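Below: one structure, written as structure tokens.
Note that one protein chain is taken out, while the other chains of the complex remain in position.
After this line comes chain A, so read on.
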Amino acid sequence: MSLKNNLHNLKEKYKGKKIAPLFNGFHTFLYLPNETTHGGTHIKAADDLKRTMNTVIMALIPCLIFGMFNAGYQHHVAIGEISKVSGGFFSSEFWTLANLGVGALKILPLVIVSYVVGLAIEFIFCIIKGHEIEEGYLVTGMLVPLIVPVDLPLWMLAVAVAFGVVIGKEVFGGTGMNILNPALTIRAFLFFAYPTWMSGDKVWVHGAVERAQEIAGGANVDVISGETILGSLAQSNGAGYSVADMFFGFIPGSVGETSTLLILLGGLFLIFTKIGSWRIMLSSVVGALVMGLIFNGVVSSGWITESSKFYGLMSTEFWHHLLIGGFAFGTVFMATDPVTASQTNKGKWIYGFLVGFISILIRVFNPAYPEGVMLAILLMNVFAPTIDHYVVQGNVKKRMKRLKVKTA
């Protein structure tokens, strides 16, 4: 007897019981459901929720794998075992098994904890409410490990996932009802609850925290400084990395958000499969560029001097903002979340533009919150329904006017 039949029998056995959604969920996750619709008209569409979610996960896999290599690479460079990359994206210093080993050992537990805690809560809620299990957590569970620092303690991640899924999603009614992007809610919770683990120069490179403790204990070793580019720019120390490094992603940062190249590929894949909205991605890039240009203009017209604490980030060339920090990742994978973004096409332009605009604004003006894109997307999530409302009302008004002209 195959697993499929087993599951099917279990499903029949527990039909109508509270625990039934559990088996249904597993069954539809692994196999095609064997129930077909009875009666009348059918629309056969291949892109159900499960397919949509899987497509996004596929787009995220390169970022995840790159993140593993990068975590190991940053660690090995920091402790001085290997030299920095020299030969472009396919540098032999980067794609080594040693790098992958260190990274995988740190990052796979993050992925597992994220999925186990998140899915457990989702299942519990489905059983209590008697809903069918929805695939909503599949993408969130993959996004979360990609947007946290590599050394984040696992219990903190578990607490944050529990908070994010319950407060960010289930209280609003589960998948499809949430106002805020759950993955960003989880990150925001971590950011405000455990700031020492989410920002600063100690968390982005694996081993930096332990090294700092060794030094505090009297060991005679060098400090590992894993300052992100945003962090050193905020202190007017210059980026410290070449543009190629930024674009390929050989820089310290959250697990999966460093490689703009792979995020771009993922984004193109999402646009090609029509899962992600190109309007949102494009308009938020435009928004970021506009804000960056404004800041560059302020610097070049001499309104602020080098002594200003904003000088470092303001004088950063406007298009560099797209390459550093989590902007690219947030724009492609978070801002385009179909549940929390604007629904109307015109609304998507406004929403995306403001996401980009506000991201860079927060990034520059509040160095305490270097990751402006997280806060910008959460803020715009809240405003998305309002934007949609006015877009729809505007359309209604336009049509009413047309109607009046005709009847008059």
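The rule is short, and it goes like this: contacts are C-beta pairs under 8 Å (C-beta built on N, C-alpha and C of every residue); 3 or more make two chains touch, one makes a residue touch a chain; residues count from 1.
Heads up, the rule we're going with is that contacts and distances are computed from a predicted model.
This figure omits one chain of the complex; the name its UniProt record holds, of "ABC transporter permease", "Probable sugar-binding periplasmic protein", "Na(+)-translocating NADH-quinone reductase subunit D" or "Xanthine dehydrogenase family protein subunit M", is "Na(+)-translocating NADH-quinone reductase subunit D". Among the residues A:195, A:240, A:338 or A:385, only A:195 touches the chain that is left out of the figure.
Taking the complete complex into account, A:171 is the one of A:97, A:116, A:171 or A:244 that touches the chain left out.
Seen across the whole complex, the unshown chain contacts chain A at 153, 155-156, 159, 167, 171, 189, 192-197.
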